[in-house]
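Of the protein chains in this complex, one is absent; all others appear in place.
We just call them A and B in the order they show up, numbering each chain from 1.
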Amino acid sequence: MALSIAYLAVIAALASAVIALGSNFRRNDVTRTLPFLLLGASGVAAVAAGGWALLDNLKLTQQLALGLPWMHWHLRLDALSGFFFAVVGILLVAVSFYGPAYVREFESSKQPLSVLGLFTGLFATGMLLVLLADDAFAFMVAWELMSVSSYFLVTYQHQNAPNRRAGFLYLLMAHVGALAILLGFGVLASFGGNFTFDAMRAATLTPLWASIAFALAFFGFGMKAGLVPVHAWLPEAHPVAPSHISALMSGVMLKVAVYGFIRVTYDLVGDIQWQWGLAVLIVGTASALLGVLYTLMQSDLKRLLAYSSVENIGIIFMGLGLSMIFLGTHHPVLGVIGLIAALYHVLNHAVFKGLLFLGAGAVLYRTHERDLEHLGGLIHRMPVTAALFLVGCISISALPPFNGFVSEWLTFQAALQTPKLESGVLRAILPIAAALLALTGALAAAAFVKVYGVAFLGKARDRRAAHAREVPAGMLIGMGMLALLCLVLGILPTTVIDVIDAVPQLLIGQAPPSLTAHGWLWLTPVSADIASYSAPLVLAAIVMTFFIGRLLLRRNANPIRYSAPWDCGFGPLNSRMQYTAAAFAQPIRRVFGGVWKVQEQVEVAHASAPATLVSGVRHQLHISDWSWIKLYEPIGSLVLTGARHIGRLHSGHIRTYLMYTFGTLLLLLWIVT
Amino acid sequence: MNLASLSLYHQALLVAAALVLFTSFMMLATARIRPLIFAFAWQGALLAIVTALVALVSNHPHLYVSALLTLGLKALLIPWMLHRLSARLNILHEVEPIMHPSMMLVAGAMLVIFSYYVATPIVHLSTLVTRNTIAVSMAVILLGMLLMVSRSKAVAQVVGFMSIENGLFFAAVVSTYGMPMIVELGIAFDVLVAMVLFGVFFFQIRASIDSLDVDRMNRLSEKNE
Partner (left out) sequence: MNPAPDPVLAWALALIQTLLFIAAAPLLAGWVKRIKCHMQNRAAPSLFQPYRDLSKLFRKDVVLAENASWLFRAAPYVVFGAFILAASVVPLVAAHLPTAAIADVIVLVGFFALARFFLALAGMDIGTAFGGMGSSREMTIASLAEPAMLMAVFTLAMIASTTNLSVVIEHNLHAGLVLRPSLLFALLALAMVAVAESGRIPVDNPATHLELTMVHEAMILEYSARHLALIEWASQIKLMIYAVLIANIFWPWGIAETFTATALAWGAVAITAKLALIGIFLVVWETVMAKMRLFRVPQFLGFAFLLALLGMLTHVILETGT
């Protein structure tokens, strides 16, 4: 039954794609809203199917007569795919509320709206099918569908050359990653006998080949998830896509890559070695730290959110790495805690990153500005959007009582179990990784203070920001849904963990009984004596203080007087005198200098008389990614040089080509005899 | 091993060993010559305390003599000679900015973890009460080498060399309860002679290349004649 609901989700997504083509023939509210309605239905069905699979710990498989005649598609819905199904579903529902109002912006553009709707539906279909696939063939077909349809979405506004470049890079890296994944499946299939996941699960691999399969899967899925240093496509592709697509890409497509990694490593390869976990932990920590440092330096709102996705994927992989280290050293209960921390962060990141991208889309919708340096004061013009965006910022900065804090706390608790390890070297390295996670969290909070402070607070820096209005209700409902979920996931962690419980039971064979052992009020990983956190009590205390404070202090108070802010006696302040985004991040830029390639230019123009009087200052700041310069450009030039050398084969002379044919004929005749 | 079950002197020994490691890091972090010499003097003094505590805990009275020797030589005499040398060369208050202090910190931490990794098999085999500190002694040696590599002023290089010698002495004390007295006296005398020679050489170096920056010593090579 649950599997049928899952099929319903897929079919609804496909239907939304087909119906969207209808807007080619007639443009009105119905043709614009109907595809999103179907997408929403698909989302609801996905949440239902996923939730059911999780709560009942189901394991349903079916073979469909699709695909090639001798290689049918195998489909499977179990706790792991159910969890990710639910994550995809939540975001699809939010986007279905947000979409109809948002895509009005594209109605007057040159490319047809039907294309957007078609590929959105295909994108959702692809993602859902990847989660259901139970053999390598179905997996790769669905993966390709997901990648190619998202390519068309990224290059939707293909009139701009940067968008085309971003799309090309995205497609290139998606395919390199897919190749690595395919090779990984190939290794597993050669040991298992055929391409079905069941055969791969049953296969026993030698340690060397297991490591090779793991390395290929890690590289391929890591490239799609956006780990450093193969992340370069993320900050290029996510900003140029339409905002609700960026929310889907950052929120769920990256998580589908995480799903692939977990499926291959925990389920198909199985016997995890702790060295793999250490490698994953190191790459995850590097991604988290570098991701957040690059986030801090951006002034393009959507590019900033894209780098922040790199950071959060790093945190997810840190949790997975910790879990793998504990599993590899035969501490399964501790491995479960790490896995739950990582899965919780998957859910949290999907929700709050989706909320932030939808919020950025709302700002873009009204002000047509992505650059933080041209925004400001939006809290007065767009109050509801501002409040919802604030919820997103608090959640992503991992502050209690919202959801980001719970997954980070669980990751720290998992890292704190290091004394139970035997190896002293590991016991020394894991706390260092945890300290770097703390640094990352604090820098992320700084980044989002910058974003919210510059974009929403203060005074408007530009005419368009000064005249913004609130966005339509549909968009607010979509964002509000996600904000509410941020709060709920933050104050009811025990309930959420009770639901997610089925996944470690499936993969590792152990459930963490201690996490929720003391009831819904207390979250106690390992045991109550070791650590406990009561989120509902924290929220209650904050709300109580707020109301008591206002009650006690507002009695007999005179009304508030308003006056001009403190200006040191220099006269009225204008919006140019506020801190800019680059100014806010300057101390951090100075402290962490070598991490970015910084090109800064200051030109001072002097007046004609007196010559010491400064008439204008021009400041140019350009910050680029070192990985681009040190890794991608050398690889690119290497490939081009190689291609040029091979290109010399095309000399253009007819007799040379005839000689190639002649030579091949001679060679083949010789081989045959 | 339960720390609380060890005797108080044993615990004090561990504290002193940790402080020796701390002085190694301090030497990596200071940019000026005077605090560098003081940190080195403190390292010598703490090493003397460690030796005395090992003598107390393991009942080897000859280590008291070693402790006294270390105190006199490494904590008092050699720092005094370095101080006087720097004052006469007029470099006592010079500042040499440290390149990439955060990289130094990271490299130092990794060296400590590496020496722990290297020392683990030895620790498992050893039966001495001081076996936990073997890793610390190796770390002091490696950090001394890092100091020599990362600095370009000649006096800092000498301090690094002396710090390596400190680490070797520390390793000898905690892994084999010291060396035969003849060997120790011989080494101490050699170090003293080396110090005197350094003093003479620094004046010569400054006379020929006009600075005490060892990176500039390539001026002495033939192609630069």
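One rule holds in what follows: a residue touches a chain if its C-beta (ideal position, glycine included) is under 8 Å from a C-beta of that chain, and two chains touch if they have at least 3 such contacts.
Being a predicted model, the structure only gives us computed values, none of them experimental.
**Student:** Using the contact definition given at the top, list the shown chains touched by the missing chain.
**Tutor:** Result for the missing chain's touching partners among shown chains: A, B.
**Student:** Touching the absent chain in the whole complex: find that residue among A:Gln157, A:Gln578 or A:Ser627.
**Tutor:** Of the listed residues, the one touching the omitted chain is A:Gln578.
**Student:** From the list A:Leu399, A:Val499, A:Val598 or A:Leu631, which touches the chain that is not on show?
**Tutor:** If we include the chain that is not displayed, A:Leu399 is the one touching it.
**Student:** Based on the whole complex, identify which of A:Ile379, A:Val488, A:Val598 or A:Leu631 touches the chain you can't see.
**Tutor:** A:Ile379
**Student:** Of the residues listed, A:Gly67, A:Pro112 or A:Gly453, which one is in contact with the missing chain?
**Tutor:** A:Gly453
**Student:** Which listed residue (A:Ala564, A:Ala643 or A:Val672) would be found touching the missing chain in the intact complex?
**Tutor:** Going through A:Ala564, A:Ala643 or A:Val672 one by one, A:Ala564 is the residue touching the chain not shown.
**Student:** Determine which one of A:Ile282, A:Leu439, A:Val499 or A:Val598 touches the chain that has been left out.
**Tutor:** Here the residue in touch with the unshown chain is A:Leu439.
**Student:** List the residues of subunit B that touch the chain left out of this view.
**Tutor:** Touch set of subunit B with respect to the missing chain: 1, 3-4, 8, 11-12, 14-15, 17-19, 21-22, 25, 29, 101-102, 105, 109, 112-113, 116, 123-124, 132-133, 135-136.
**Student:** Could you list which residues of subunit A touch the chain missing from the display?
**Tutor:** 376-377, 379-380, 390, 394, 397-400, 405, 409, 412-413, 416, 418-419, 424, 427-428, 431-432, 434-436, 438-439, 441-443, 445-446, 449-450, 452-454, 457-459, 522, 528-534, 537-538, 541-542, 545-546, 549-550, 553, 557-558, 560-568, 573, 575, 577-579, 583-588, 590-591
Here is the rule we use: only the chains that are shown with their structure count from here on.
**Student:** Residues of subunit A touching subunit B in their complex?
**Tutor:** These residues of subunit A touch subunit B: 424-425, 428-429, 432, 594.
**Student:** Would you pull the subunit B residues touching subunit A in the complex into a rising list?
**Tutor:** 100, 109, 113, 116-117, 120
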